[in-house]
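All protein chains but one are shown in place.
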Amino acid sequence: MPLSLTIAVVAIPLFMFFFLGLAGVKMGRKLTGVLGVLGMLVTTVLAYGVALTYFFGDGPQVVDGVRKAVIVFNPDWLSFTDTLVARMGIALDPIAAMMLVVITTISMMVHLYSLGYMSDHHGHPEKGFQRFYADLALFTFSMLGLVVATNLFQIFIFFEMVGVSSYLLIGFYYHSPAAIHASKKAFIVTRLADLFFLLGIMILSFYTGTFDFFNQNGMVGMTDSMEAAQTAITSAGGATFMGCSVMAWALTFIFIGGAGKSAMYPLHIWLPDAMEGPTPVSALIHAATMVVAGVFLVARLFPLYVIEQGAMEVICVVGAFTAFYAAAIACVQSDIKRALAFSTISQIAFMMTSLAVSASQEGLIEIHHGYGLGYMASMFHLFTHAMFKALLFLCAGAIIHAVHSNENDDMHGLHKYMPITSIAFLIGCLAIAGIPPFAGFWSKDEILVACYEKGLGWGIWMSMVAGLTAFYMFRIYYLIFFWKEHKVHTEHRPADQVWTMTVPLIILGAISCVAGFVPMHDLVTWDGAALHTQLNWTVAGTSVAIACVGIALATVMYYKENALPAKMKNAFSGLWNAAYHRFYMDELYQFITHKVIFKAVCVPIAWFDRKFIDGFMNLLADATNQAAYGIRRLQSGSIQGYVYLYIMGALLIAVVSMVCVLI
Amino acid sequence: MEILNNILIYFVIVPVLTLGGLALCNNKGMNAIRAVAATGATVLVALALWLVCIFLQARGAGDTSEMILLSKVSWYAPLNIELALGVDGVSVVMILLSAFIVFAGVFASWKMNPLPKQFFLWFFLLSTGVFGFFISIDLFTMFMFYEVALIPMYLLIGVWGSGNKNYSAMKLTLMLMGGSAFLMLALIGIYMHSAPQGQPLTMNILQIAQNNAVPHDWQMYLFPMAFVGFGVLGAMFPFHTWSPDGHASAPTAVSMLHAGVLMKLGGYGCFRIAIYLMPFAANELGWIFLTLTGISIIYGAFSACVQTDLKYINAYSSVSHCGMVLFAILMFNQTAMTGAVLQMLSHGLMTALFFALIGMIYGRTHTRDIREMGGMMHIMPYLGVGYVIAGLASLGLPGLSGFAAEMTIFMGSFQHPDMFHRVFTIVGASSIVVTAVYILRVVGKLLFGEVQNEHHRELTDASWDERFSTAVLIVCVAIIGCFPNFFINIISDSFLPVVKALGNVVGM
Amino acid sequence: MESVGNILMYFVIVISIIVFSVLTVTTRKMLRSATYLLFVLFATALLYFQLDYQFLGTVQIAVYAGGIVVLFVFSILLTHKPGKDAAALDVHRRWLGLSAALLGVAACGYALFSYCAFCGKELTGDGSITIERLGHFLLSTDKYGYLLPFEAISVLLLACIIGGVVIARRR
Partner (left out) sequence: MNLTLLMYLIPSLIMFGCGVYGFLTRKNMIAIMISLELMLNSVDINFVVFNRFLFPGHFEGMFFTLFAIALAAAETALALAIIINVFRIARKVDINEINKLKF
């Protein structure tokens, strides 16, 4: 299968967006849904074909056993200067090809799942079903465009595009104030991050004079123009700003852009709220694909980050902290989607940390020799996490669809009623907890190995977070499916949902079981060469043991209804409350945006404008007016007055002239 | 007359003929008025497209002269006043923009009432001025057309406006006239020094630029006058306050034309007259105006965040976006200036679209206060979707025009070697976040959420003329957004002479 | 040396002019004011006669004294109740008028007395003019002909007649 078919992979969703968006209203719901799924199916098949061809075909992309980037298509889109050109291209390299698979798989599952999930809303036919499918197609297009980008600017463009599709989908239930608020928040927070991304691009392009990742002839490999960039930066080495090199600033700014999309602390606040969107959307965008865009971005620029250790340290610290922070919050959430959202944040932080330790543990020279375990692990985890997290979200969606509530108080004991969902959820939990042979074990193990190589402290910290992960995931699982008998309402019994919703669960469950055996270290490495790794039994054993401890703890506390959780809650009420309120980050943001920016900046500026600037103009007008009124008194219309003045004037002139004559 | 062979003159003749046609119509014969107005506007669009073809052909054929389609007729020899015509890439795209906005404006005022004939008469007189301004390269003729474009605004707002229209019309006219007064002084000053000692003076811009004879100390006085004169129309802080009131009171089509085209006269004039003819002072004093425009960008955006009247929001947003135009022009490099023109195009179309939609919504709900509206998406989905698209264009969604323009500006500005300019670029760039805040705020309140007023449920969606008018603008916005390089190729080379002139100054 | 009769005549004229002028503007009865004006005009006519301008004096009597004063009397009778005094002048106004008038007179008088080189000039020759010559002057277009002003005045008078009719017409 020719690699140029990637164009079709990207183009079909775009076409579907316009087609469903413009013609959907006329077509009716069923037809729209089926067409959407069919379109996505074609895209998925093509994407698989392209990815398999890229990885396993012996096309021109493999040189000496090293996979190079292939630029399929790269026209100019926006020429800033003769050399600085933003292009709209399609490039395939290992991570792009892997992402194609991830995105199309999840998107396909979500398209199918939505046929059932979106057909009704609390029993009423869902309004805007067509709009939903159009937006899904738009998102898929944007995300695909993002991963196949040939240059930094294109990534930025698609960052914006996914931001907007995410906005539209979070705000899908646009009559609900919470959804509007959440969508607005998501957009603005990521927009703020994108501003930093833009600054990073500006600085980087200013010093390197290019946006491109790859050399023009495409085959030469990943870092050719980047190497040029490195040289440029090194030669501009004196360029510093506030004590750090401009490169460090640029890369940190770009990371902030990625952190916004990937919900790193402190820009994570939008993600939990984004759960106001329909659950399939949460699964697609806010668990599997869009939120890893930041990780993807850092991975894409990995060769640059390798040079600039300072930026990597920042990422490392932010990632490690976020992983723990989000995991801690996830332990106490009662809304299952929010708990999953925090779990997502934590897992993405794992990937970020993994990338960061990978760059920082090695010097530049070793990297060139082809070592980059953390990078590979990160991408591997991205892949597996997408699968099992999407699975977990789709399960959550099925549950919510069945009980019409997000709160786990309304669930409990659902295992009896929804066995398929329960098993699928369990697979997901095992995978995320890192129990072999499920997918998560293999990827997380690699991450931990990479962390231990960076330093013992980093490894222990991340292992602890991994244990916490196992604990909170099983807490959620038990609270949903066990704990106590479900209070069955007579009018409807919760049950496994229609086949369109169940089939994706089964497929994703199966993938979660086997995804760990994908030979990722052969396929996805930062320089394209195969990476020879073997299981580090010490680390693996430790992490499995920690995970088991976490699961055991969760079992003790939450399997059967008991008083232990309440006791714990009372014992650590301060901590519990803080975690439950997400350590008051939202309140802090609320304070800054509303009290500081809105009340202390916008309102005074508007006041200043009306009263001062405008007032000044009005003052000018009034002064003119008043002066006119004043002068008007002279034009009294009284002839006698005029004559008097006339005579006096004449006399004055006479006197003056006489005086002049006398002098 | 030889000048009649030049296509440019028809951009003035066609509106004037339309004026004549309208004058013959009966005020009650709505269909005749519409037919004449629509025909005039369509011919203008056709002419503009043809002009683009001619321009591309000329450039394609290797004609690299600064302006093409040059021709002139002497008007008043003692003062060397000529009707001199000529266009470069910037004028061409501006003419194209104006033609489309006039076209959309005619359809947006399809049901104009009362006095439709008089409305369209003034409307076309205004467009005569606009087109005349863009095609002339003679200082006096430009100024004359500039005034022709400004004056009808008073009547259009004062008679057909809404709300506090007398105040707004008076304020707008007086402030713009105040700007014109400065401008006239500057133009006279330039004319007096348009040629070296002993040679005949000239009003022709190309000639003046070639002579480059305005003494430096005079430039230091004339440049601020010219820049402020045009800057008032370009809504530069602190001379922008006519804009919120004026837009709020103006009828739909007038808001469209005003924000869409008239405000562009300011940016165009700043570049064509102030900077091009007086590069020395531009280089020396640029930083002052750069600071002011930088303030405009941020200030307009923050002010827009707390407004509750739809038109005020847009007016302040225009202050921010037009500030960006002047900001980019003052960066003195080709990329940023190209971005400025793109931004003019983008802002013109997008704001016209905004005002058209606001006018349509206002025509139904009879309120523009966002606190009294909500859930419009349920009631009028077409207008709602249009508004969202306009909003996304405004906050810079790739694929719509705003993104390409802003990015060109920021990327170009950041290429400036001076740290001051680069830091200011960052300040300017931060407006994209604030823009998102106010756009999403208004979209959230106006379109989404629950319906606030039960009477609104009975309102209808857009009629065919409204749909047509907005669709034209949306398509234009999308075309610029999707194929920016097409426009950049037309515009970009036009800035070479200016950049060269500025470069000479810096070199000295 | 003038004849005594002439000098006596002069004093009569001058005194009546001065006295009646002052009375004209100081009396509070309108009808009297008009009558004093009539006397002033008569005195002026006498002055013209004394200076040998008989025709002018005649015109003065016919037009001014005969026409204009009658008009005044008519309009006073139309607009005033007979016998009623005008309101007393306020002090402020009187001082204003008095100051302007006196200052003006003083300035002009000063100028006359100090700078007038020809003020001591006496009457010479006969200034009289025959009606025939006058008619020639009025209708001639020569150097000293007044045809154009004459025609202009006649047009003006016509306009005045029409204007008077238009204004006075009841609508």
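Per-chain numbering from 1; labels A, B and C assigned in written order.
Just so it is clear, contacts are C-beta pairs under 8 Å (C-beta built on N, C-alpha and C of every residue); 3 or more make two chains touch, one makes a residue touch a chain.
Because the structure is a prediction, the values reported are computed rather than measured.
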Missing chain: touched chains present in the view: A, C
Residue among A:317, A:514 or A:643 that touches the chain left out of view: A:643
Missing-partner contacts on chain A, residue numbers: 632, 636-640, 643-644, 647
Where the unshown chain meets chain C, residue by residue: 1-2, 6-7, 10, 13-14, 17-18, 21-22, 24-25, 30, 33-34, 37, 40-41, 44, 47-48, 51-53, 56, 59-60, 63-64, 67-68, 71-72, 74-76, 78-80, 86-87, 89, 93-94, 96-98, 100-102, 104-105, 108-109, 112-113, 116, 118-127, 129, 134, 137-138, 144, 146, 149-150, 153, 156-157, 160, 163-164, 167-168
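Basically, only the chains that are shown with their structure count from here on.
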Topology of the chain contact graph, where touching chains are joined (line, ring, star, complete, other): line
Farthest-lying chain, centroid of Cα atoms versus that of chain B: C
Chain pair with the greatest number of C-beta contact pairs: A-B
Distance between chain centroids, defined by C-alpha means - chain A, chain C (Å): 103
Distance from chain C to chain B - Cα centre to Cα centre, in angstrom: 70
Whole-Å gap between the CA centroids of chain A and chain B: 37
Chain A residues within the chain C interface of the complex: 644, 647-648, 650-651, 654-655, 658
Residue ranges of chain C touching chain A (in the complex, touch as defined): 96, 100, 103-104, 107, 111
Residue ranges of chain A in contact with chain B within the complex: 76-81, 84, 86, 153, 157-158, 160-161, 164, 167, 171, 174-175, 177, 180-181, 183-184, 187-188, 191-192, 194-195, 198-199, 202-203, 205-206, 598, 601-603, 605-606, 609, 613-614, 616-617, 621
